[in-house]
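One structure, pasted below without further comment.
Every protein chain but one is kept in place in this view of the complex.
Per-chain residue numbering starts at 1, and chain names A and B are given in the order in which the chains are listed.
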Amino acid sequence: MAATAQPMQKPIKEANGWLTGLVIWHILILLGASAGVYALYTAQILLPEWVRWFSLGALLLMVPGSLGAILFIPRRDHRGRTLSLLVNYIGFLLCVLAFLQFIGVFAGFDELADRFPRSLPFFGIAFAGYLIYAFADRYENSPRRQRTIQRMGKIVMLAGLLLALLALIGWEAVPQFVQERLQVPILLLLAGGLLFGLMFWAMWRRPAAQAMQVNNARQEAIEGYLLLSPNLIGFLLFLAGPLMLSLYTSFTNWDGFGTRDFIGVANYAKLLNLTFAPLADARQPANQVVDVRVYDELWRFSFLGHSYLVAAADKLFWLALRNTFLFGILVVPLAVLPALGLAAVLNSKLAGMKVFRSIYFIPSVAAVVGIALIWQWMYNATVGWINYGLLVATNFFNSITGLSIVAAQPRWLSVSDTALFAIVVMVAWQTIGFNTILFLAGMQNVPKVLYEAATVDGADARRQFISITLPLLGPTTVFVLSTSIIAAFQIFEPIFIMTNPAGGPNNSTLSAVLYLYQNGFQRFNQGYASAVAWLLFLIIFIVTLIQYRRQGNTSYEL
Amino acid sequence: MITVRGKDPGVQNTVVSRPEVQRTWLHRLRKLALYALLTIMALVMIFPFLVMIFTSLKVPSDTFSYPPRLLPQEQLTVVMPDMDEPAPLFNIEVDGEKRQLALVQDNIRIGIYADPNALEVTYSLPVREVKPTGGFMDQQTITIDGKEQELWDVEVNGQVVQMIQTGLTAYGRFVDPNDPSVEVLANVRLSEPVTRVTARPQNYTEVLQLNGLGRSLTNTMLVTICVVLGQLVTSVSGGYAFARLRFPGRDVVFVLYLGTMMIPFVVLIMPLYQLMVQIGWSDRLVALILPWIFTAYGTFLMRQFFLTIPREIEEAALLDGASRLEILWRLFIPAAVPALATLATFTFLYAWNSFFWPLVIINTGNTDNHVLTLSLNVLRGRAADSPNLVLAGAAISVIPPMLIFILAQRFFIESATSSGVKG
Partner (left out) sequence: MSSKRVSIWLSLLVLFSLLISACGGAAAPAAPVAEEAAPAEAAATEAAPEEATEAPTEEAVSEAPAAEAAAEGDVAIRWRTRPDNQEEAGVYQSISDEIDAKLEGIGLAYEPGGSEGASYQDQLKTEIANGTAPDVFWIPGTDVADFAKRGLILNLAGQAANTEGYSNDDFYAGPMNFLTYNPETDVNDALWGLPRDVSTFVLYLNQDLLAEAGAPDPIALAAEGNWDWDAFVEVAAAVRGLGSDIYGYGANAWWGPYGTWMNAAGGGFFNADRTACNLNSPESLAGLEFEQRLYQDLDVAVPYGEDSEPPFRAGKVGMFQNGRWATPGIRTVDFNWDVVELPKGPAGNAGNWQFWGAYAVNANTEHPEEAWKLVQELTQAETQAKISALGTNIPSRVSQEAIDAFLTFTPPANNQAFINGLQDNAVAEGPLWKGDWPSYVTVMDSNVQALMTGEKSIDDFAATICDEADKTFQ
């Protein structure tokens, strides 16, 4: 700012006027907000509970904020500007959101859905326009024709969008809307929002900033928060807030309805309650060595000639953990390694790779619910495709070799040995294509020069892959692995849909998240379920951390 | 490889030696194997979808069959003069020749008879045509291996032989529709039906009317479009702030963002549901949109991408007096088109396929607000006995995104490949 200070005398003078106005504005806010806090706190204004607390919180922020602004602005202290911006921003957001909520914009999405089908054909036109635009790539050799086609495509696209929007508008509802919705209190909200917005703008302007002696770093910090704010507010409201609530819930015995007593770490204690007992012989019943009113047998093992028994207060939790780990160990390599191989092949310049690429990607596009239905059908042990395929293949093999091997007919989803594996295969099948695309992305970022140099040095394709592609694929691998692991630990929907009872047979597919769901939504032990969730979070966190350490911390510039 | 060899003519193109020819052959063979492998893999990837599409075109009685059939088929029938319903046709072997015969009567009780002295030769005859030896009142018996068995008069080749009954079964009576004198008794289950390939596209219209699946389809589109657009906006601005602007607490907030990716979503359901009820958004489409446009994942992805853009460009623009928004709009977004495409793909898949949140937040009775996954879940319960309908529903949910991705793959997949997810 210093460099351009000289010719800015006039703007600063103008800014002084604005700043005086702002001080008065903040005095008004201070008074209004204090009165509001008082009224809300003593419940003089009756609002729905959440609105009350929410507004109370916002007003409580505004009171000291305005106070600070009143004190700092006349001193031309940069903190005054920050506080003023904060207060006005909050006020603006509150007013606008409340305005939108009360005129029914959010709830109006349902009505929008009514009209959406009629604008769909126009969206189709817009999409066709895009296709025309994309088609122009065919004419890379004749730029003029290419440009003409592109322009055509653009026009079709824009026209389609425009028509679609026109069709979206509920013209028939407009008069009624004006009549019913545009009432004084709602309009007041809008006016308030505009006023806050105006004041924010006044303080934001460069002359005001100069007058308040804001340096670059401070300006950058404010801009940072401002740019982050849409995301941050939504994040706090819809993710962090509910998450904190669930953390609190994990220390209660909340049943989802009435009871919500703080019980400390009791939930965690029960989940982690394990006991070991030496056994007289390997077949000794559990009820002779542990208190079976509390513990269930989990596992028995022999060590140095002695047998031991492990029992848990919550057997299912440990089974769920075991299954989850097993699932992760099986599915991550199955979904990642073939993807790496496929990507290496698809990355070559052979003909038809694009076709294969899209085919492999298709399963990733389909909804898990639909996929699971199809696979459930195919896994049917008596009339399903997979076992029939095994039968046909075995018969064919027998007919050419003259052997008489009996075809294996696994009962995929109905015995504990294969059920989890069946789910693994399905999930791997669905995610391979996606991982392949990610790897391809990484490979195409490897500079071609490196390969050319390697070729000159006489390295063959395999050597090139091992010594160039793999190392340079590091960041992508980290990304694919960590998202795969996180997803594997949260496996839920396929199991929920494909196994009956969910988690069966004999709890062999009970995953941690499924167990969480059963506790939270079938037995309504919400507190207990939250504790499961947070334990699972801890585990995922540790596993991810270990993975980062092993991969080296190169890729995430934290 | 071949392309490279061409690039360096001076060294390799001088002499084509014998090993060189062999290498080309080997090369071709390897290429062939590669294509075979890729094709098999592609078949594996595509087969479940083929099953889905063909099953969704089947007639109800064809959906359950064994061995499973891919193509929808129906059995041919023929109208017989003295029958109310058309009789199904089967391929039956008559005198060493395969003929199409109509099944006119089923479950005819058949006895399996054998001569007590030659048990290995059996004769199958309708039990009505066999009379007990010695009459009904006084049937003769014979003791074989200490077990007393009744004797029957069985006519074989015009001769009456006394036999014992070794088993019972049932046959169907097949008649040639053109020549009623040709009549065969045979096992129906093991006979080969005469079928032809058909298709029943009405399954789709039926399923679209059922549960308002058509409405769910458009709802899903609307929700998906809104979520994708919303998430692009919040992720770009958030990612830019995280990547390029220094402000106190930035790294702490960022770590918090990353942490939330690791928390299972199910735990959010209850608190989020409460929040939605409080705001008055439960059972509304907006509950499927707004909470999902602020994700850590998208912000993370965009941040990673923005980090790779050189700082110098931005600093030059700042010196020129451009504002942050201008820089974002003019410099970062154009450069980030591939990353945006990647994010849009992720988000699209997520929004299109999300199942659990809609399941709890949207009332089952309010079909106007259902999304596809929800309708599909209702459908799989309510039409569990008609897989052709269920799979038609599944096809409806799978085909549109598939079409979009195939048609727009230049945009989605190729940009994803060039975006360079830096992890």
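Definition applied: a contact is a pair of C-beta atoms (placed from the backbone, for glycine too) under 8 Å apart; a residue touches a chain by one contact, two chains touch by 3 or more.
As the structure is a prediction and not an experimental result, all values here were calculated from the model.
Out of A:Glu14, A:Asp77, A:Glu220 or A:Asp296, point to the residue that touches the absent chain in the complete complex.
A:Asp296
Looking at the whole complex, which of B:Leu43, B:Ala316, B:Ala384 or B:Leu403 touches the chain that is not displayed?
Residue touching the chain left out of view: B:Ala384.
Using the definition of touch stated at the top, determine which of A:Ile24, A:Ala39, A:Leu158 or A:Ala282 touches the missing chain.
Candidates A:Ile24, A:Ala39, A:Leu158 or A:Ala282; residue touching the omitted chain: A:Leu158.
Specify the residue from the set A:Gly32, A:Gly104 or A:Gly389 that touches the hidden chain.
If we include the chain that is not displayed, A:Gly104 is the one touching it.
Hey, which chain B residues sit against the chain that's not shown?
60-61, 63-66, 106-107, 109, 167-170, 187-189, 210-211, 269-270, 273-274, 277-278, 280-284, 359-360, 363-366, 377-378, 380-386
Of the residues in chain A, which ones touch the absent chain?
Per the touch rule, chain A residues meeting the hidden chain are 43, 46-49, 100-112, 115, 154, 158, 161-162, 165-166, 168-170, 172-174, 176-177, 180-181, 255-258, 285-287, 292-293, 296-297, 315-316, 380-383, 411, 413-416, 500-502, 504-507, 518, 521-524.
Operating definition for what follows: only the chains that are shown with their structure count from here on.
With chain centres defined as C-alpha means, what is the inter-centre distance between chain A and chain B in Å?
The computed centroid separation for chain A versus chain B comes out at 26 Å.
Spell out the part of chain B that touches chain A in their complex, as residue ranges.
On the chain B side, the touching residues are 1, 3-4, 7-8, 31, 34-35, 38, 41-42, 44-49, 51-52, 55, 64-68, 214-215, 218-219, 221-222, 226, 233-235, 237-238, 240-242, 245-248, 250-251, 253-257, 259-272, 274-275, 278-281, 284-286, 289-291, 293-294, 296, 299, 304, 307, 324, 328, 342, 349, 352-353, 355-356, 368-369, 372-373, 376-377, 380, 387, 390-391, 393-395, 397-398, 401-402, 404-411, 413, 416-423.
Applying the document's contact rule, which stretches of chain A touch chain B when the two form their complex?
It comes out as residues 48-50, 101, 106-107, 109-110, 112-114, 116-117, 120, 127, 130-131, 134, 137, 217, 220-225, 227-228, 230-235, 237-243, 245-246, 249, 256, 342, 345, 348-350, 352, 354, 356-371, 373-375, 377-378, 382-385, 388, 429, 432-433, 437-438, 440-442, 444-445, 452, 455-456, 461, 474-480, 482, 486, 489-490, 492-493, 512-513, 516-517, 520-521, 526, 529-530, 533-534, 536-537, 540-541, 544, 555-558.
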